Structures are given as C-alpha cells and as structure tokens.
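Only one protein chain is missing; all other protein chains are in place.
== chain A ==
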C-alpha cells in the first residue's frame, strides 16, 4: 500500500509539564483516536478501488433519484416514426422498437433497480440479522429449526423459485422484491448467527446477564452493535446480486411488466431487435455492469479497511 506517512513523522510538541498528567493523557488519547480515524479515511481515499466504487455508486444513486429531471423525454412516450434510430442529437443513445428514448428509459430503469436494491437489501438485512441473532443466542432446538429453514430456502435456485411463484401469481415488481428478500435472508442470518455464537459465551454478555438484563436488551444493545459491521459490508456486496436478479427476472418476463422501464426489460426488448441495432443491448448492459462493479469495489474496500484480518497480507 502506498500510503504517504510523512505527515505522521512531524514531531509532537513535548508534553506541557505544568498541566495535570490526567489532562495530558486525555489529550493523547483523543489525539490517537483521531489519528486512527484519519488514517482509516486516508486508507479509503487513497484506494483506487474504494474511490472508483464510491463514484460509480454515487452516479447510480443520483441518476436514479433525479431521473425525472435528468431524462430528456417521457420514458413511455411512443414515437413510431423514429423507432430504432441509433444515436442521434435528439436521442443520445437511440430509441427502441416503439421509438421510446432509450436514455430516458435507462434512467427510469435505474429507479426500479434502486427501489429493489434499497428495499430488498434493507429488509432482508434486518430480518436476517434478527433471525440470526435469535438462532445464535437462543436454545439449541430453535437454532437447529432456523438453520433447517435457512438451508431449505437456500436449496431452491432463485430462478426456479421465481418461475414457480410466477406460475401461481403472475409477474409483478412486488413479487421480484419478495423473492429477493426471501432468498437473501439466509445469508445475513448465517453471518449474524456465527458472530452471535462467538459472543454468546463472552464475558461481557455474562456480565449483562449477571446485572439482570433481559434477552431483548442483550440482543439489541450488546450483541447487535458487534455483529452488524460484517453484515453491512455483506449488504454492499449483495446490492449487485439483487440488481442482477431483478434484471434477470425482468429479462425473462417474470419481473417488471411492460411498459415500465427496467434494465432487464430493456435488455429483453433489445435482444429481440439485436439484428437491427445493437444499441439497446449495449445501453441496457453498461449501467448494469457499472453498478455491479461499483458496489463490489466499494464493499471490498470497506472490508479491507474495517476487517484488516482478511486483506492485510501486504
């Protein structure tokens, strides 16, 4: 790692001996804590991976949130005269088979992706965290029961599960969301469970029990803050998975219904006209790739910084 450490070499001023040693100690402690924070920030800012990830993720968020203001056209406005136009001054990356502006549709498609990612990841994170802590802290039989449940869910391939449910209920955005949440809960739960298990016998948990703390208090005040860190990193890595699952299901016609724009439906429609113009497939694929890459980079950079055991071979 090429961190510039010259700043650290600047000599600290000698301790002012007229002050109480206590205050001096206090200053030292505050200083070194601040130094550690600064160092972590610097590690993040100087890692190309982290910065690339951060920029891509910010672009993704901004384009999705501000789509109504950024999009030059209504994403569903049909203009048959200009169908499959290819890049022009009026339509930057062309139009689709109905003459709708692809750029606008991609921006709006990002909104779908963001919605699924935000709701899907946060709900499964919270539910997974709680179930995982219960499995790890609770009695053995409950642990076994929950593990059985998690393994059962994970045994189903996501797409097959989606196909089966769509056959029963018909495709919808809500269904995609439900499938994403259910299939990713076990991952969070397993990580939370393992972390909780290792804390269960820790002295500080025993200390809380000896003070009379209730189980919910122990779980939410004392276990959760210590297990949530790795879960957040996992969540950052999970976003691209969720986004691709949504795109994949929509591509197969199992997710978002036309005419709503989603990266998956754009790819699907582009695939149908790929002999006439490659632009739609390219335009639909690139944001997917960049978003996936962005979140993965960000997640890895965060992991390297906060979990030094995994990546500190340098």
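Worth a mention:
Methods note: a residue touches a chain if its C-beta (ideal position, glycine included) is under 8 Å from a C-beta of that chain, and two chains touch if they have at least 3 such contacts; residues count from 1.
As a convention for this text, contacts and distances are computed from a predicted model.
In the listed set "Aspartate carbamoyltransferase", "Phosphonate C-P lyase system protein PhnK", "Peptide ABC transporter ATP-binding protein" or "Ferredoxin", the entry agreeing with the UniProt name of the missing subunit chain is "Peptide ABC transporter ATP-binding protein".
Summary of contacts with the chain left out: across A:202, A:232, A:274 or A:289, the touching residue is A:202. Per the touch definition above, the residue from A:81, A:160 or A:211 contacting the chain not shown is A:211.
Within the complete assembly, A:39 is the residue of A:39, A:79 or A:143 that touches the hidden chain.
Contact between chain A and the absent chain runs through residues 5, 8-9, 11-12, 14-15, 17, 21-23, 25-26, 28-29, 32-33, 35-36, 39-40, 202-204, 206-214, 217, 221-222, 225-226, 314.
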